[in-house]
Each structure stands twice: as structure tokens, then as C-alpha cells.
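With one protein chain withheld, the remaining protein chains of the complex are depicted in position.
Letters A and B mark the chains as written, and numbering starts fresh at 1 in each.
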Amino acid sequence: MFKNSNSVQNRRKLLQFIMFGFFKMSAAINGIALLIIFYFLVSRGWRAITWTFLTQPPIDSMTRGGILPCIVGTVCLSLGAIIVAIPIGVASAIYLNEYAFQGRILRIIRLGISNLAGVPSIVFGLFGLAFFVVYLKMGVSILAGALTLGVLTLPVIIGTTEEALRAVPKTYREASLGLGATKWQTIYRVVLPAALPGILTGGILGLSRAAGETAPIMFTAAVFFTPSLPSSVFDEIMALPYHIYVLATAGTNIEATRHLQYGTALVLIVLVLGLNLMAIIYRARLQKQH
Amino acid sequence: MEKSLKIAIKELNFFYRDFKALTDVSLDVYAHEVTAFIGPSGCGKSTLLRCLNRMNDLISYIRIKGSIFLDDQNIYDPGMDVVSLRRRIGMVFQKPNPFPKSVFENVAYGLRVNGIKDKAYIAQQVETSLKAAALWDEVKDRIHESALGLSGGQQQRLCIARAMAVQPDVLLMDEPCSALDPIATQKIEELIHKLKKTYTIIIVTHNMQQAARVSDITAFFYLGKLIETDETDAIFTRPKLKQTEDYITGRFG
Partner (left out) sequence: MATSSHSGKSRYRTEKIIRITFFCISLASIATLALITIFLFMEGLPIFKEVSVKDFVFGQYWYPTDEPPDFGIFSLIVGSLSVTVVSSLISIPLGVLTALYLAETASAGIRQWVKPIVELMAALPSVVIGFFGMVLIAPFLQEVFGVATGLNLFNASLMLAFMSIPTICSISEDAIFSVPTELKEASLALGATHWETIARVILPASLSGITTAIILGMSRAIGETMVVLMVAGGAAIVPISLFDPVRPMPASIAAEMAEAPFRGDHYHALFATAVVLFLFTLLFNLAADYISHKYKQVGASTL
């Protein structure tokens, strides 16, 4: 009744071997693609990285000089974004995870968050333009850009904070309530301190996400060129991602500034991936502790 | 000594969604006695214990009918202040659950959240509680180190000290030794014996020998009903009901 002949068994094993080969190949393709991008940026970009490049503004219509204003701009924008997103995001996550009961309202709020996470970055850009820049009269400014990026990173912060809160053992909450602590005392004194490392990881991820975005700041904060560093949140600003785009597509001499483009791209990914790597390692260490 | 009534449970019914976890439970608990809840898994003994400090309120889909009186006050009255109720009824959990704070801060926690700021009073109260929990000598040199560095048995005694620091009337213990080794268990049991002079203690346990060793009164639960309750000696030597006898002699459960 069962065809237990060797040929059938061998065929089944061969099929498995082939399929598992495909699995491994797919994973390898991803790794190789990432490596190629790294290799390409590092090999062509590292020569551009000099002290002058990192500490001077661009000169001669951005064909020479450095990228200091872009670095400053990106740091301002991404820090501004998480200053906006962390309080709102952490508070939202606290409500969702600690206070809300299962039900329609919770379902709607979650749907809102997941849809906000899915809004295209260019739509955030237009929204920022219409709402912050024009309607709230902030103009093209660090403030408008940081707020736009803040809204964009909000779902990231909510998601990672919720994960961190969920990882706090339920017994901590029960022990605290059992001692006559109020709910808020329990959250503030026990749950939040225990979840803090996880929340920080989320903050780092949010920071890196905000630093790498281009489309949302195109019409809200970033400009081709400003000779001076910003002096207030109402100033417009240069930013690394936008600078790459500008040099690569609209510069006065695209081919002549290639090395600057590679250099800027290298600085950006070192910044963004460095932050991510930090978060990944930090999280791995946290998981080992538990 | 005259027995005084501490907790009176009256006609308590408890539902998880449509599942009835407790049916018409009525039971009196007397001050300065140890009352043990025994019964097979899922019999409702832990659910009942968690009704006594309204810890079940944390779950959204439960319903409760009936009443529980603590010193003549119905704790399910709408006007009841749950937070101060929980201060008066301390709880020790199955697994030791110290906060990831220092030994000192764990014990001081209850005092701090209850609004006490007097440092000298807190320090003194921490010491008293740790001594009462027979833990002081073992931890006095590392009182500001993390509580997570203590052994399981020490952690559980720390949790008992933490519960005592806010000076409750009643201590609820939900299988406090289930995660501990025999030696640590013995220490906790000795402690329970000592503590009943000061507190009213209710202990849920899986372990019948433990119930026999530590309790004055034993209540046997089965499928959400209180089957039989009596003095512990009586329950274990001459139970009135066949069901109780079957469980105690190990014929089911």
C-alpha cells in the first residue's frame, strides 16, 4: 500500500534539499545586496571623508567644501522629531497597554495607528506643507520639518513602547497594586522604569528613521543651500538626505561632484545604520538579561 | 481566645465571560487564624483569593455577584476605595516577584506610594518588616543591592516583608511556596506560623501536607463550589463528605 521504495524516498529528500536551497539562496541574496551597497558606498565614499568635509560648509556652488550644515540640519530635524514623538508616543502606548480595555475604541485607535504607519512619506511631506508650513504659518523651517517627521515616527515609537510595556511581567503590576499603590503610581514607579531600556531602543530607532527620510522635509524644512548654520527653529535648513538628492539630480555639475555625493551618502548611512546597530545590540543584550 | 470575625464572604458568584468560576460561596474567616484554601486546579480557590483584594478588577470581562465583608464593610460597595482596601489586605504571589529595585526600595515601596516621606520612619519600618520576615540577618549587609540577586526563598520572604511594611490586617498568600525548594518552603511555613499572631492569613495551596502543617481552618473547593470547611485537624482526620475524603486521600485531583 505504501510505496516505500527507495526512489520515492529519494525524490522526497531531493525535493526538500532543493527547496531548502532556495530558502538559503534568498537569504543570501539579501545579504549580498546589502553588502554590495555597503562596499560600493564605502569604497567610493571614504576618500571624500576628510576633516574639512565634516566641518566646513559647501563652497563654489556646492562643488567643493564640506557638509557641516547638512549634518547639523539632520541632527536638528531628527532630534526635534523624537522630542515631538516620544512624549505623545509613549503616552499613547501607556493608554493602549495599561488602561484601555478590549473593545471598539481600542480597535479604532489601533487601526488609526497602523494606517498612519502606512501613509506614504511624500503624503506626509504635502501634509506638512499644507498644515504646518502654510496653515499654521510656520514657514519652511526646522520646526515644521521636525513636526512632520515627528508625526511620521509616532507609530514607530508607539509600537516599540508597547512592546517594551508588554515585556514587563504582570506580577510587577499586581505586586504594586497589592501594596495599595494607585494605577498611576504603579505605572510611574514600577512599569516605566522596567520598560525604560526598551523605550530608549524605540527612541533610537525613531531617531534613525527620521534622520533618513527625504520626502517629508523637501517642502517643509530643507533647502538647497544656506551659507550659515541655523540660529532659531524658524530657520530653513540643509539636510543630509536632501543634499544627496540635490547633488545627484540637480547640481550644477553632477559628474564633478560625484565624490561629494558618495561621501554624503556614506555619512548618512553610517549615521542611520550606526543608530540601528546600536539599538539592535542594546536590545540583544537586554534579551540576554531576561 | 475569643474568635473575632474578620472576613465574611456571602453568596459569592463569579463569572469569566460566560464561565461560572465560583458558585454561591459563603465562608467566614477569623482574625489571627490561618485559613487554607485547597482543591484541584481550576476549582476557583485562587479566583476567590483574588476577589478578597479585588485583584480581579484588572480583568475587563468578569462579573461578580454577592458580597464580601471586611470588618462589616462590603468591599464590593460602589463607594469602596479599592486602593486603600489593597493596602489593608496584603498579597504574596505564587512566584516571588520583587521589583527590579534594591532590597530596601522594595520594602519601602508600599510606604512611599502611600504618601509617607519621613525617611527615619521608612528606614525603621523596613528594618522591622525584614526582621519580621526573618530576612534581616541575611540581607542587612546588602540592603541597597538589587533584590533580584537574592535566592528564590529569600525573594519570597522579601515579598512577605514588602507586604507587611504597609501594616495590613490580612495577608493573602497564593501558593507562596510553589516555586521554592523544600528548605525555603520550611522557612516560609515557620514564618507563617509566627505571623498569625499579628495578621489574619489566607493561604491557597496545592500541597495538602502544607495545608495540614500551617493552617487552623481548611476550606475544600471543587468545581467552583465550597464543598466543606472545618478545623484543619477535623478535615484531615474525619472529613464529613465523601468528596473531601477522596481528594485528601488522593483518589482524585
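The criterion applied here is as follows: contacts are C-beta pairs under 8 Å (C-beta built on N, C-alpha and C of every residue); 3 or more make two chains touch, one makes a residue touch a chain.
Quantities reported herein were computed from a predicted structural model and do not represent experimental measurements.
Across the entire complex, the residue among A:Val42, A:Leu126 or A:Leu200 in touch with the chain not shown is A:Leu126. Within the whole complex, the absent chain has one touching residue among A:Ile59, A:Ile83, A:Ile108 or A:Ala256, and that is A:Ile108.
Counting the whole complex, the residues of chain A in touch with the unshown chain are 12-13, 15-16, 19-20, 22-27, 29-31, 33-34, 37, 40-41, 88, 91-92, 94-96, 99-100, 108-109, 111-116, 118-127, 129-131, 135, 151, 154-155, 158, 182-184, 205, 208-209, 211-215, 218-219, 241-242, 244-245, 248-249, 258, 261, 265, 268-269, 272-273, 276-277, 280.
Residues of chain B in touch with the missing chain: 81, 83-84, 87, 114-116, 118, 121, 166-167.
By our rule, only the chains that are shown with their structure count from here on.
Chain centres here are Cα averages; for chain A and chain B they lie 47 Å apart.
Partner chain A is touched in their complex by these residues of chain B: 53, 55, 58, 60-61, 83-84, 86-88, 90-91, 93, 95, 97-101, 109-110, 112-114, 159, 162-163, 166. Of all residues in chain A, those touching chain B in their complex are 101-103, 169, 171-182, 185, 189-190, 193-194.
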